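Pasting a structure below so you can have a look.
With one protein chain held back, the other chains of the complex are shown just where they sit.
Naming follows writing order (A and B), and every chain is counted from residue 1.
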Amino acid sequence: MKKRPIGKTILYVILIVYAVITLVPFLWALSSSFKSLGEIVSGSINFIPKNFTIDNYKEIFTREPLFGRWLFNSLFIAVVGTFLNLIFNSMAGYALARLSFPGKKSIFIIILAVLMIPFQVTLIPNFLILKAFGWLNTYQGMIIPGAVNATFIFMMRQFFINFPKEVEEAAAIDGLGKFGTFFRIVLPLAKPALAAQTIFVFMAFWNDFMRPLIILSDESMFTLPLGLNSFKGQFISYWNYIMAASMVFTLPILILYAFFNRYFVKGIKFTGEK
Amino acid sequence: MVKSSSSKKLRREAGQGYLFMAPVLIILGIFVIAPILCAIYLSFHKVELLGGTHLEFRGLDNFMKITFDDRAHIALKNTFIYVVIVVPLQTLLALVLAASLNAGMKGQKFFRIVYFLPTLTSSAVLTLIFMWMYNQNGLINHILDMLHLPTYNWIGDPSVALLAIMIMNIWATAPFFMVIYLAALQDIPDSHYEAAELDGATGLQKFWHITVPNLRPVTSFVVIMGLIGTFQLFDQSYIFSGGSGGPNNSTLTVVLLIYQYAFKSLGTMGYATALAFMLAIIILIATLLQRKFSKEESLY
């Protein structure tokens, strides 16, 4: 590796330039959030605020008392939704890989077909079904329809097909039933696949904008993206507030990330260990 | 005796199989399969759900309308341009970043943390940050000005509004795929590289002849995910244009159009489902084409 200093320099240039490109928008937003409206409007491009102020943060919390609630809603929906996905998708994946039952093949084909259908097709009927259930504007209306995911059922099936059979056989000898084997032995060993799923599913719930836009109507039920958009609607051109609000919404995730950072890269694998 | 116990065992396993499958079957049945059937039904009707349900059978009318609806054509065009530009660029960028990170440089942990930031941030937040930077007097125009490049009214000018969304999305999505590449890169055995080094291969040669081919299955996955994601572009256009797809329809995407016909204009829900089916078919074709080109079966 030490042989090519030029190559190394180029690599560093790439890495640093892109790090700057990544960081600038965040820093700019952060700096704007500490500026007064006057400084924002004047259109100067100093990253260090001339008159550093935390008024924006104070203001947004007094003007929008629902901030904490939105954050909670987003976290609740994403955490519960992700948890259900992990269990349900893995169970189905395991059954499709390891158990034999009539209709297995047709079910598998249906799941493969579902994988190809974009959710816009089902958007309107889904809305009507949620309405019939009385689930509009509820947590379950947000969570349950997204509690399984064809892509990850498929992924988990692939994972379990490659999973060593001996482990389960040993568990069976120890007298564990299928459920016991699955939850106590198999699932803990599936961590790498589950980690990948966790990130994907969590981000999908966390970023989801279209479904909450249609399903959630009460402001106190809003998720973060929806709340932020509504906040933007109220304070158009008060970019100091909007940026402060954006920062408030971003920080908790960054803190979470700082704690779980080491799991991220190692965790994301899409095929089973061969 | 033996036979009956084995059929009992079979039956038990079948029961367990259904139990394991039950949550998935119920949820997929109610929230995916039933809606698909319902959507097929709706797509043949004029549907107005305001003030009570009004359904009126219209045969293939809704599908015919797609042929003369200019906005549908514009939305399709915009979406295609978007997909064709964004998918290759974000895939390439993700690959280059991952390979650079994987080269065993000092401080790669730091870079990895930084690069992952956009992925962690909600797209609604990112869209707002970018709208702020794209402002006429905003940061991006100032930087362009400093470099003596032309500045643009990024959000208000129809000729660049979609480009503005593309730049933002490549920036936001590439790091996500980078992480996927990164995991795959760690699986390439070092012995491959060592052998190449003995043959005197340069870094770039190693990249093209070892890294890229080894990453083919993952690339296939990344491209398919990218295709599905880009074809369904909605949030960014919605927030950028305040739901209109403007200026001058320049940020109108197929999904935004579906949304507009379903929930904005009156009496066009049936047409919206017809459009959704069209999109489904397009995505299906795109994925099949991708598969044909890459001839990879390992993931799908």
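Throughout what follows, a contact is a pair of C-beta atoms (placed from the backbone, for glycine too) under 8 Å apart; a residue touches a chain by one contact, two chains touch by 3 or more.
Operating definition for what follows: contacts and distances are computed from a predicted model.
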| item | value |
| --- | --- |
| Among "histidine kinase", "Protein-methionine-sulfoxide reductase catalytic subunit MsrP", "Sugar transporter" or "Sarcosine oxidase subunit alpha", UniProt-listed name of the chain not shown | "Sugar transporter" |
| Options B:I155, B:M178, B:V218 or B:L233, residue touching the unrepresented chain | B:I155 |
| Full-complex contact with the absent chain, from B:P35, B:P118 or B:G226 | B:P35 |
| Touch list for chain B against the chain that is not drawn | 14, 18, 25-26, 29-30, 33-35, 37-38, 41, 48-53, 65, 68-71, 135-138, 153, 155-158, 242-244, 246-249, 263-268, 271 |
| Contacts of chain A with the absent chain, listed as residue ranges | 37, 41, 43, 63, 102-103, 125, 127-134, 136-137, 214, 217-219, 229-234, 236-237 |
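By our rule, only the chains that are shown with their structure count from here on.
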| item | value |
| --- | --- |
| Geometric centre distance via CA averages, chain B-chain A, whole Å | 15 |
| Residues on chain A engaged by chain B in the complex (per definition of touch) | 1, 4, 7-8, 11-12, 14-15, 18-19, 21-26, 28-29, 32, 43, 45, 84, 87-89, 91-92, 94-96, 99-102, 104, 107, 110-111, 114, 116-126, 128-129, 144-145, 147-148, 150, 153, 158, 178-179, 182, 203, 206-207, 209-210, 214, 224-226, 228-229, 232, 239, 242-243, 246, 249-250, 253-254, 257, 261, 264-271 |
| Of all residues in chain B, those that touch chain A in their complex | 10, 13-21, 23-25, 27-28, 30-36, 38-39, 42, 49, 96-97, 100-101, 103-105, 107-108, 110-126, 128-130, 132-133, 135, 137-139, 142-143, 171, 175-176, 179-180, 182-183, 202-203, 217-218, 221, 228, 231-232, 234-235, 238-239, 255, 258-259, 262-263, 269, 272-273, 276-277, 279-280, 283-284, 287, 298-299 |
